[in-house]
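Input: one structure, supplied below.
All protein chains but one are shown at their positions in the complex.
Chain nomenclature is as follows: A and B, assigned in order of appearance, with residue numbering initiated at 1 for each chain independently.
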Amino acid sequence: MGGLTTAMFLFLIASGLSLIFGVMRIINFAHGSFYMFGAYLAWQAVQWLHPTGGRFWLAALLAAVGVGILGAVTERLFFRSLYGREELYQLLFTYALVLILGDAAKFIWGTDQLSVSAPPALAGSVQILGTTQPLYSLFIIAIGPAIAFALWWVLNRTGAGRMIRAAQMDREMLDALGANVATVYTVTFALSAFLAGLSGALVTPIQSIVPGMDVLIIVQAFIVVVIGGMGSLWGTFWGSVIYGQVLSFGILIFPGFSLFSVFALMAVILIVRPWGLFGRPL
Amino acid sequence: MLEVSNISKSFGGFRAVSGVSLTVDTKQIAAVIGPNGAGKSTLFNLITGHLQPDSGAVRLDSRDITGVPPYRICRMGIGRSFQRTNIFPQLTVFENLQAAFLVHYGRGRNFWSRADALYRDETDDLLALVGLVGQEGTIAGVLSYGNQKQLELGLALASDPAVLLLDEPTAGMSAAETHETIQLLQRIVAQRGLTLLFTEHDMEVVFSIAQKIAVLHQGRIIADGRPEEVRCEPEVRRVYLGHRLMDAQRQ
Partner (left out) sequence: MTVAAKKKVLRRRVATAAALRSRAISGRIPWTLVIFVIMATVPWVGSRYDTFLAAQITIDALFAVSLNLLLGTTGLVSFGHVAYFGVGAYVCGILMKTYEVPFSLAFPAAGLGAALFALISGYFCVRLIKLYFAMLTLAFSQIVWAIAYKWNAVTGGDQGLPEIPYPNLDWMSAIPGCGDLSIGARFYLLTLVIVAVSLAAVHRVVRSPFGRVLTTIRDNPERAAFLGINVRLYRLAAFVVAGGLAGLAGALYGIFSRGVFADYVFWSKSAEILIMTILGGIGYFWGPPVGAAALVWLNQVITDYTQYWSFVLGVILLVLLFGFPGGIVGGLDLLWQRVKRLRNA
């Protein structure tokens, strides 16, 4: 995947992580697991809808909605009872989810690699600027900003979205104003899970579905959100772009170095400006 | 002893404290009063290094202590209690005070002795002074509000300060508890020759022990002087709305 494709694809995933952090002030380690479930559910949906494959978009939507519901249920049944507790316990809960969901996926779908073919409309490649680019990669690059704008619109122009932003800024005030903060939390969690599931589903044509993809992705999403700024939509967007560039240039210049450099970048940001490029000091 | 000169602090566009100057002489008891939001706690935070002033200075015995970090200000001889009780909730009452002594006597770097065994006498004395005898083994977090305030005072006193800053020492207390606290404060101040600066909402407390009162309103000092003078200032009466309250205290 090119740097820009990686970037936009990471943005899709990281946006949900950033959203949860902005509102609930926790890092959801299980976000990667939701992503993985989105991929697996998309594959499963494709199997159900048409045995020989097809109906990609419907499958992706079903997968995303499925994961969204999973998120909502998790929040209501378990997470809610942890709100009064220390953040460490909330974080550990999300980690428990990682452990459980990880093995659940292995149990349900086995350990073999699975894949989903791109929808016929986007299956080919195209000549751009002298290079051949797979159409699907271009699609991912296009959908990044599209989702960014969609999210921006939801958060700024809808009532529900504004509640979410209000909860981000001042929970106690929102509560005092009589808004149902509990519902806001559930909706935020569900939306975040939906985004994770959607990214998981959309990535299946270009990346095989394997156990362990949850762990691999959460680290990257985490770095992106740190760089861009937790809770900031545009921060996440530009953070993904920067991360994508650092990674791809790093691989070109000094292959062994790129892994080190992304973590070093994360450390530098935390030392110099912990709330990220676009975030606000807590 | 303690001199605040022309100190200001803004948060964003909001001027919390504006050109405040205040002097407290050695062994004097001074009070800062003012309506809620006047900037009293901010002023205290500026004096004790929890906040950096935008301009102005704080001097202790002619030493400039503006913006010095809190842990060093404490070592210079200023003790402080906080508005929201600030104790060590998982330690016992005894351990709370003992910890203060450990630090005061510079044992913090001691890796080897048993902390339990040190400064037991001093801790017992201080317990008696603040009236917490019998509560040694209680976990501080489950103490009643009044007892927590006493412990708070004890912690401030353990570092043997020359200047004591108390932020609303009788907040939330009943009339009886307030009376006891006033008497305790007077005793301690006299016994140890302390300089005391405190903020309060309870006018009875203020007028009964303060030798000097400064009135803060919207970040500015609007009156400063002996209680009798301040009480008569029209500006002060206006600001406090209930000047009937001030009259009532006269009896």
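Everything below uses one rule, namely that contacts are C-beta pairs under 8 Å (C-beta built on N, C-alpha and C of every residue); 3 or more make two chains touch, one makes a residue touch a chain.
Please read these numbers as outputs of a predicted model, since none were measured by experiment.
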Hidden-chain contact residue, picked from the options B:L46, B:L60 or B:L102: B:L102
Of A:F93, A:W109 or A:F139, the residue in touch with the unshown chain: A:F93
Contact partner of the left-out chain, one of B:L43, B:L60 or B:I87: B:I87
Residue ranges of chain B at the interface with the undisplayed chain: 48, 50, 69-72, 74-75, 80, 82, 86-92, 95, 98-100, 102-104, 107-116, 118, 137-142, 155, 158-159
Chain A residues touching the omitted chain (full complex): 25, 27, 78, 81-89, 91-93, 95-100, 102-104, 106-107, 171-172, 175, 215, 219, 226, 256-257, 259-260, 263-264, 266-267, 270-271, 274, 282
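Here, only the chains that are shown with their structure count from here on.
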Centroid spacing, where centroids are CA-atom means, of chain A and chain B in whole angstrom: 50
